[in-house]
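Note that one protein chain of the assembly has been removed; the remaining protein chains are unaltered in position.
Moving on, here comes subunit A:
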Amino acid sequence: MACPHLDYRDSDGERQFDTARAFCTVTEEFVQPVHADICTERYGLDPEADCEVYRAEAGLDWDE
């Protein structure tokens, strides 16, 4: 599973990457590798529970 906002892109407009990289369609930015563990739901991480961007986009408060 992966976050619905996760996309993989092989270019940032200027540079071309050999392998497509994690891109967040909410922030319109490439995701840090360490954060991509959340985007990909790796190691039990979960975008709805753990990602600031996902929760802000969904209008969720941290105490919900």
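By definition in this document, contacts are C-beta pairs under 8 Å (C-beta built on N, C-alpha and C of every residue); 3 or more make two chains touch, one makes a residue touch a chain; residues count from 1.
Criterion: contacts and distances are computed from a predicted model.
Going by its UniProt record, the hidden chain of the complex is named "3-keto-5-aminohexanoate cleavage protein" among "MoaD/ThiS family protein", "3-keto-5-aminohexanoate cleavage protein", "Exosome complex component Rrp41" or "Sugar ABC transporter permease".
Take subunit A: the residues that touch the chain left off the picture are 8, 12, 15, 17-22, 29-38, 40, 42-45, 49-52, 62.
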